[in-house]
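So the structure is just underneath, and the comments pick up after that.
Every protein chain except one is present and positioned as in the full complex.
Labels for the chains are A, B and C, by order of writing; each one numbers its residues from 1.
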Amino acid sequence: MLPERMINLLILGLLLAVPLVALAMDEPFIITLATKAAVLAVAGVGLNLALGQGGLVSFGHAAYFGVGGYAMGILASHAQSYTPLMEAPFLIEGTKSMLVIWLVAIVASALVALLVGALSLRTSGVYFIMVTLAFGQMLYYFAISWPAYGGEDGLSIYVRNGFPGLNTLDPIQFFGLCFAVLLIVLFVVNLLNKSPFGLALNGAHQNEERARTVGINVYRLRLTAFVISGAITGLAGALFADLNRFVSPTMFSWQTSGEIMVFIILGGVARLCGPVAGAAVYILLEHVLGGLSEYWHIYLGAILLFVVLFAKGGLVGGLSRREVHHAG
Amino acid sequence: MPGEVILDVRDLHKSFGALKASDGISLDLRAGEIHALIGPNGAGKSTLIKQIAGGLKPDRGAVHFMGRDVSALSVAQRAHAGLGRTFQISALAMEYTVMENAVLGAIGQSGRTFGFFRPAMKDRALLDSAAAALERVGLTDHASAITSELSHGQRRQLEVAVALTLAPKAFLMDEPMAGMGAEGSRELTGFLQDLKHQAPILLVEHDMDAVFALADRISVLVYGKIIATGSVDEIRSNADVKTAYLGEEDAA
Amino acid sequence: MRRSNWEIMMTMKFTALAAAALAMTFGNAALADAHSGKVKIGLITTLTGGGAALGVDTRDGFMLAIDQAANDAVEVVVEDDQRKPDVAVQVADKMIQSDKVDILTGIVWSNLALAVAPAANAQGKFYISTNAAPAQLAGKGCNKDYFAVSYQNDNMHEAAGAHATASGYTNAFILAPNYPAGQDSLTGFKRLYEGELAGELYTKLGQTDYAAEIAQIRASGADSIFFFLPGGMGISFLKQYADSGIELPVIGPSFSFDQGILQAVGDAALGIHNTSQWNKDIDNPTNKAFVETFQEAYDRLPTLYAAQAFDTANLILAAAGQADIADRDAFRAALKAADFNSVRGKFRFGNNQHPIQDIYVREVIKEGDVYTNKIISTILTDHQDVYAADCGLSD
Partner (left out) sequence: MSIILLIEQILNGLQFGVMLFLMAAGLTLIFGVMGLINLAHGSLYMIGAFAAAAGAAATGSFVLGLIAALTSAALFGALIELTVIRRLYARDHLDQVLATFALILIFSEATRWVFGSFPLFLDTPAFLSGTVTLPGGILYSKYRLAIILIGLAVAVGLFLLISKTRVGMRIRAGENDREMIGALGVDISVLYTMVFALGAALAGLSGALVGAIQSVEVGMGEPVLILAFVVIVIGGIGSIKGALAGAILVGLTDTLGRTLLPVLFASFMDPSAATTVGSALASMLIYILMAGVLLFKPTGLFGSA
């Protein structure tokens, strides 16, 4: 049994070590896999803020993941074709700069989260799950049938977007960038969890009535958490699109929402690094089980079922001694 | 010596289908007093408390607090205005420590729910206010205990402490004595006697001994109507109350 | 034309740039790994989830040819793309980076091919399509390392339009799902169709109930129907259409009348005309042997996807016999020469490295208990796609 902080360092250390070893062994694909784990971990950490801390079981986070991805796809494709995004009332050009793309992805997904959250948070419990799922599906159909940006074909970006001082096409450099983003996101989320906001958010999760009677506006509190959560997931979407140099409506699908939730449960709900461990384990499973059988989803389902029924704390919970569900 | 009116409930009506849970209820709470609300099960006490706290919207009628109509305000807004509340079944964040629960109250009071980056548990102002409230109820020694591990009585005390962090102008207390042992009840009785000078208390309570020992005034609620309001002695001798309520109690 | 110009421009400008940039990072590894003689092929196709049937047939057809050739110098790695573009991209990355393949192939779906093929070409790998052949990669965006053995996506729809005209239909009702391939299919149909349209409808992708559309068809006064609804959508449409009592002639591309799908449609498909560049009754020894050995090996009739994959494998095997993969120019020339025995009989590539081929009209029939197709006419001879003219490559 280890303290959670040690486990967090261990998880992050492993995630950092694997691609470095792979680099030494000239196995670039393993670096790509580690990058994917880091990016999906960012998405999971984003959802975990709403789901783990806030108790808001959103089954529609693919929406923000997809919005982030399309923010990247749309900006980069306009930059590639030298056509402006918009000419009136003022000129907006595309861009190949990751920093600008991230900013747009964050703002755009935050806005969508604000709209969806404002409506969905009028409900709670099972309603909330179903409503967020339905709104995610709505964006999915929109992305498929709206012809301007490729519809179901998606958008290909043939060269990764640029980041000052880095060759983003080099797998290990791009991994480093994504890993750094993950660290920053973890740092920010950790601060949030410990702040009065985080304490109130988790307090409202444990006892909504209590939060209200101490004068906390629970709706606004949750909406804020939902928007921040969506924005982080949107940032992950932009990174994921850059990893694949491609965006498609699949990013919006309900299975994507399910997968992001799976990272959290595999790693441990409301654990800071739970989604990081979960995403890494998921990708490992995908590749190990995928190699074993065409029907690997059966095994994945069985493992997931086992974790939910019998190993509630997930990976981090299993290793850690403190059972308490909050970052205090 | 009637003090200034702090809380004034005016002609509240609330029906659920054919059931009139509140049928024209008016009562007030004055500075320095404990006003107990009693009545048989199903008389509509919880419904009334919810309407006063803001969790349930009355069909008709108004609630004035500190001289201002708060009928349109939410639970959170009324709490901000100074309406402190404790619950029949402990409403606490069970996974938090005692201190964290108290800090939660301090956060609500400070209006800094949207403080994002300074750790709450390192914030002097929040901690001081929380610690003072814990000390007031005698939970200082248990500050770092997990709330779910507290005894029943300690949870009651913590409820009061959380309410205290809000520096309330009045308390709504829903059966604070429930489930307390004789010793605990006695201690709490003394505590509430002291507390009422800080802010008056509207008390819903089943424990008749406690009510008679504590209350300055008593209102009796039966089938959504207040049938009598008065001092302990007046209520003891009221014929209607005897038949409608005390009689029942005696029979049981 | 739906394909916006910027998309095609983008492909042109950036493929060159991408090649340069990618060569910086991957190029060294690729050069160091120039193994002599041995050809390594990465087959990416859909083996799980929806649409796995098509991927399984692609794999089986491809591996049948490889097994029959028993050529030690050719090695195949097979991976599942789960019909997800991002998974396909990652599998392609893995095959290029870890398995060091020379050739990628096998993708069924256009959206996945669009995600994988240009990137593979930019990294100096051949992409040889067994099925998907979207317009973007046939015209201005064509690439010297990209080949489509199957067709160009529009071909079947063009042939259907030609067949509608040849059959004397003058008021067709046409429908397809509202996504790029669907929009392309209706454009393709209209290209060679000369009559009027009684109606033009886009349905939701994945839609399963067509009652509303069928009611509109009934009310439209159409004299014929053209539809492109791949996979389960086509099955649903045909069953519901048969149930509606409308008796207008129906024309479709081969995708909805393939061997695997027909059994699920049943009688509702009987007599329908559909267009294809292949059928199991094309009379040549290669095709006969293919249909026979496929049935022996897998105990079912081959689909179009299996036939196309079989041809693709044989094209690669033939090229491997004629040139060393280390000499990319020679190998490319050998591919382009297409000197192999195709199940379609004659086979040649146009300048954009898409086939120039005959397209047939087939009719759905029942042989014993099995629903299948028979060729009734050749509707287009030596047909080439319209995008070839925009492709900068020469013959």
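Just so it is clear, contacts are C-beta pairs under 8 Å (C-beta built on N, C-alpha and C of every residue); 3 or more make two chains touch, one makes a residue touch a chain.
Predicted model only: the values in this text are computed from it and were never measured.
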Contact set of the excluded chain (shown chains only): A, C
Contact with the hidden chain (one of C:D67, C:E196, C:D209 or C:E367): C:D209
Identified contact with the non-displayed chain, of C:Q90, C:N111, C:S129 or C:N178: C:N178
Identified contact with the non-displayed chain, of C:G139, C:G260, C:P302 or C:G350: C:G260
Positions on chain A contacted by the hidden chain, ascending: 51, 57, 59, 119-120, 122-123, 125-127, 129-131, 133-135, 137-138, 141-142, 144-147, 254, 258, 261-262, 265, 269, 295-298, 300-302, 304-305, 308-309, 312
Chain C, residues in touch with the chain not shown (by the definition above): 48-50, 52-53, 56, 178, 183, 200-204, 206, 208-209, 211-212, 215-216, 218-219, 231-236, 239-240, 243-245, 260-261, 263-268
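The criterion applied here is as follows: only the chains that are shown with their structure count from here on.
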Overall pattern in which the protein chains touch one another (line/ring/star/complete/other): line
Whole-Å gap separating chain A and chain B, where each centre is the average of the chain's CA atoms: 43
Whole-Å separation of chain centres (CA-atom averages), chain A against chain C: 35
Chain C: positions in contact with at least two other chains: none
Residue ranges of chain A touching chain C (in the complex, touch as defined): 26-30, 32-33, 36, 77-78, 80-81, 83, 141, 144-145, 147-148, 150-154, 156, 158-159, 167, 169-171, 240, 244-246, 248, 250-251, 290, 294-297
Sites on chain A touched by chain B in the complex: 191-192, 194-200, 202-203, 206-207, 209-218, 220-221, 224, 324-326, 328
Complex contacts: residues of chain B adjacent to chain A: 53, 55, 74-77, 79-80, 84-85, 87, 91-97, 100-101, 103-105, 107-121, 123, 126, 146, 162-163, 165-166
